[in-house]
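What follows is a single structure, written as structure tokens, with notes after it.
Here the complex is missing a single protein chain, while all its other protein chains stay put.
Chain lettering (A, B, C, D, E, F and G) follows the sequence in which the chains are written, and residue indices restart at 1 in each chain.
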Amino acid sequence: MIEAFVLVVVKPGTEEKVYNALAKEEKIKEIYRVYGEYDVIIRVEVENIHELDRFHDETLRKISNIEMTETLIASSYRG
Amino acid sequence: MIEAFVLVVVKPGTEEKVYNALAKEEKIKEIYRVYGEYDVIIRVEVENIHELDRFHDETLRKISNIEMTETLIASSYRG
Amino acid sequence: MIEAFVLVVVKPGTEEKVYNALAKEEKIKEIYRVYGEYDVIIRVEVENIHELDRFHDETLRKISNIEMTETLIASSYRG
Amino acid sequence: MIEAFVLVVVKPGTEEKVYNALAKEEKIKEIYRVYGEYDVIIRVEVENIHELDRFHDETLRKISNIEMTETLIASSYRG
Amino acid sequence: MIEAFVLVVVKPGTEEKVYNALAKEEKIKEIYRVYGEYDVIIRVEVENIHELDRFHDETLRKISNIEMTETLIASSYRG
Amino acid sequence: MIEAFVLVVVKPGTEEKVYNALAKEEKIKEIYRVYGEYDVIIRVEVENIHELDRFHDETLRKISNIEMTETLIASSYRG
Amino acid sequence: MIEAFVLVVVKPGTEEKVYNALAKEEKIKEIYRVYGEYDVIIRVEVENIHELDRFHDETLRKISNIEMTETLIASSYRG
Partner (left out) sequence: MIEAFVLVVVKPGTEEKVYNALAKEEKIKEIYRVYGEYDVIIRVEVENIHELDRFHDETLRKISNIEMTETLIASSYRG
């Protein structure tokens, strides 16, 4: 299994809309609306890197007003 | 109360227009047109972080030609 | 209470060391070693913004090899 | 007269120290400790661009732990 | 001959589409879909810098959904 | 008099078009098409900062396909 | 197997030195000295993400004058 963070920049003024749209997606384990260089942070869990491809090509593609995403794949975790 | 700076990048050539539109907003305490990586700097005062959300979702959303905003929340101030 | 993410860049080659040092800190709720523009992502919970100041001035200061941090304060969360 | 903002990045953990050192400088009209891509924002007023040069070469040079500065010169202001 | 890498950022959700469109171009020697600050990396070989101009003005121009490219010209290579 | 550089990013594939359109403007003293994080570099000479404002609001506004500009005001020069 | 690109920024003036040091490493399949936002691009092949961790913690750690690395993990390839 792969854990990844997606740092999301949205069209200014659509932060709440995008946050709500993303919150309905099952692959997304956590979602935060944040202030700074990025607007939304999501944490996803996928089986492998090809499912991560599909998450971008299918899930994120449907959501309007996302201007940029930057995906960080995690190699270790402690919580 | 929260003080925050919003660093704004606009569509090239619309700097004056966006500056004038923002200057009419009450929540904005100060506004500067600047040269460099950003085009406009605004300082806002809001009651709490949810009012900062509303400032983005309602006030900034109405202003055309804003391409990117980056919000820096202040923890201390001396002037 | 404030939730924040700290995106961390470390001196190349010290990723594991910094990750292990951060993992011992109590204020840090989750910590991920990641690949991309940043090397480590941490999620912290603090009482208010002044405790966030202290987290930087005291906790992060003790950890060697951190080159840059960028802190994103969250306004909403769903998990 | 020139008004300028200096966005400052400091060595992680020295935010409070740098903020306090800068707060003593006369040319600095306002100073904020902030969260995000930058750590401190200062607003300066200088007579002309050569005094801005001196502000960097003399005033900022004395302050330890500043890692990066980015100066934005303002052309208009409303407050 | 000039070897260059083009780091490509695409409209979110169109990664696979752009990757497939680029893969058909003859000047492109290698193409990778990647995760991080960029979405696709391509390696091109051209005769000289004016052919590199034409690669951008003609080849890349035809491909929809490319939002940003950053071209790095190589001076040495070992493989 | 103020000398300034404007670093320009254009819509991918329109580099030559934007370069040719800018080359016709009188305020622009030099113009280079370049490879890297930016696509075009221009050097302008203006009387004062308000004429620099007008250069952006009037001259750059007319040129299609400019996606971002970053203006660096010079304080000293040797050539 | 994982393929990844590592974009490397070095201390100015040490480009050739770092390039030569990296060229001796077996995990590195290709290495380019480049001009732009980054100075060296390397392509590595590793068995899994924990070997990628070790590549950073052991191989890159030994090389002096590397200031920053940004690793992009590839999901697809055509050459």
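Note that in this section contacts are C-beta pairs under 8 Å (C-beta built on N, C-alpha and C of every residue); 3 or more make two chains touch, one makes a residue touch a chain.
Please read these numbers as outputs of a predicted model, since none were measured by experiment.
Residue D:I66 is the one among D:I28, D:I42 or D:I66 that touches the chain not shown.
Counting the whole complex, the residues of subunit B in touch with the unshown chain are 35-37.
Although one chain is hidden here, its contacts on subunit F can still be listed: residues 3-5, 19, 23, 29-38, 41, 70-79. Contact between subunit G and the unshown chain involves residues 9, 12-16, 33, 35-37, 67.
The rule we apply is simple: only the chains that are shown with their structure count from here on.
When the contact pairs of E-G are matched by residue number against A-C, C-D or C-G, over half are shared only with A-C. With centres set at the average Cα position, the gap from subunit D to subunit F is 27 Å. Multi-chain contact residues, meaning those touching two or more other chains, occur in subunit A at positions 4, 33, 35-37, 49, 52-53, 67, 70-73, 75-76.
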